[in-house]
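For this view, one protein chain was removed and the others were kept in their places.
A and B label the chains in the order they appear, each numbered from 1.
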Amino acid sequence: MKLVECDNLTKRIYGNNALDGITFTLHENKITGLIGRNGAGKTTLMKILAGYWRETSGTVKVFSERPFQNLIVSANAIYVDDQMTFHQSLTLGDILEEAERFYPNWDKGLAERLFDYFSFHPKSKHDALSKGRKSTFNMIIGLASKCKLTLFDEPTTGMDASVRKDFYRALLKDYLAHPRSIIISSHHLEEIEDVLEEIILIDEGKVFLYQSMDELKEYAQGISGKTDILKPLLDDVEVIYKTEIGAGNTYAVVRANSPVIEQARQYGMAIGPVAPNDLCIYLTAKHKGGIDDVFK
Amino acid sequence: MSLNRVNASDIVKKQFQYKLKAYVGVFTSLVVVQIIALIFSYGGTGGGFSSSNGIDVRYQTYTVDNVIVLTSLWALIHAIILTTKKDWQHAFPFVGNSWTNNLSNILLLLFASIIAAVLTVLSAFAIRVIIFHFVNEDLFRSYTFFLTAENILSGWYVLTFHFFFICAIGYFLGTVSRIHPMLPILVPVIMIGLLIVFEQIHQGFMIEIATFYYEETNPALFFVKMVTTSTILFAVSVFISNRTEVRT
Partner (left out) sequence: MVIDPNSGKPIYIQIAEWIETEILNGNFETDDKVYSQYQLAEMFTINPATAAKGLNVLTEENILYGKRGLGKFVTKEAKKIITNKRKNGKLKALLEEVALEAERLDVSDEELFDMLRKAIAKREGE
């Protein structure tokens, strides 16, 4: 079944196109990474899918329904971010009780075990939690609600390294036990890439790349070699990223199927894979130039 | 995993229960407001002195006017608070949409109005007890000293719709204010400005409005006037807020 369908989806916010005609289809029961720079449109897309924000033009369907203010979407999808707020009068224990009443698939056992594991106190107030603790608590709600579609927007904000690791493991184990659709946005692709099945790379409100994680890992190759030899080879091919290292050496990233790779190999240049996180940065920086250009 | 079907009335019910829990503060503040109002009422709300044929009469009236005024203010403020961006967002971590959220808010306000009316009527008893025991004067009681069942019921009936009406005004003002950041300042200015202008164009305008609603002696007509006006105000609020986005 198609989980999400976007066709030419556009969202204008204060005169800017936060989403600029994006088109893609997501299928059910996958863990999908939503990757992009700050302001690329990740949050906007997620809030539209969750039904909080209204699309400006184009169509968007979640569970074959238009999500904005849609009760079915609201009951079957949950959006978790660090802005989640609750009434000041409710304790953490109250919040879990309320969540249980609202979400039909709520996993009380899981919620309680995670609550204890992360040493939360039922009488604490949500407002009084630190940023990382808030994220951890919100994550519990996101997982235990067991919604058909779970949207995690930068779920690990403020969490320390060990909690982040626990989170990804909890997410994966729960997903294995109860396969469902999970979309996670993150700055830390290197942290989540293992648990992802596919990624959507968005940049400037457009879907830049939509691939399986394995394809992304084989998308490009990095070549490093002497500038005077490598540079002429790169003239006629698509170069994703290029930088000079030290005196007379160049590092270039090209598509994995590029003929340059074979040529470079014959020259004895070092050829290696490119980490997905770096690749995403290179891909989205391509048109803007890097920070180095600022100092030219 | 199949889709969970939900119906709106079930969600409204759940949200109402959720809000009863979340807004306990509304009810504790009601109690505080009423106690403060009773303290103010202790001195009496009106009085005078008259003398004839060598008999001096000093009279003092005790009413629950203070309680009604302060409770109305309480109703207005809480209705506005429900519509603020922060409180509006509190309703959205869980299942719901603007429609269910509005309906459960209105239910909460209706419930609060009923409770407020009950407490206000009770405060009328309280003030009588206080005066009877603590006002150290010879008391000539007026004929309204003893409340009849009819007094109590009609008082409760009128006050419930009165508070609900005030809530509708507050909810409306709060919702309108959310359309643009400038409006929370502009709306009260415009409202007061309009009242002044109307008053200048047509003397006694405000009194006529008050008379229209509060001098109505037919209970059924009173009900129609109050409920119709409240419904219109709520309907406009719902219409506006159903179009606004949440969780910004």
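One rule holds in what follows: contacts are C-beta pairs under 8 Å (C-beta built on N, C-alpha and C of every residue); 3 or more make two chains touch, one makes a residue touch a chain.
Keep in mind that this is a model prediction, so the values were computed, not measured.
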* Asked: Which displayed chains does the hidden chain touch?
  -> A
* Asked: From the list A:D116, A:D160 or A:E190, which touches the chain that is not on show?
  -> A:E190
* Given A:R12, A:K30 or A:K125, the one touching the chain that is not displayed -> A:K30
* Structure fact -> For subunit A, residues touching the missing partner are 30-31, 168-169, 172-173, 176, 190, 193-197, 212-214, 217-218, 268, 272-275
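Just so it is clear, only the chains that are shown with their structure count from here on.
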* **For subunit A paired with subunit B, centre-to-centre distance based on mean C-alpha positions, whole Å** => 48
* Asked: How about subunit A: which of its residues touch subunit B in the complex?
  -> 29, 47, 50-54, 63, 69-72, 74-76, 79, 83-87, 89-90, 94, 98-99, 101-105, 141, 148, 178-180
* Which bits of subunit B are touching subunit A when the two form their complex? -> 1, 3-6, 8, 11, 14, 17-18, 21-25, 86-87, 89-90, 92-100, 242, 245-247
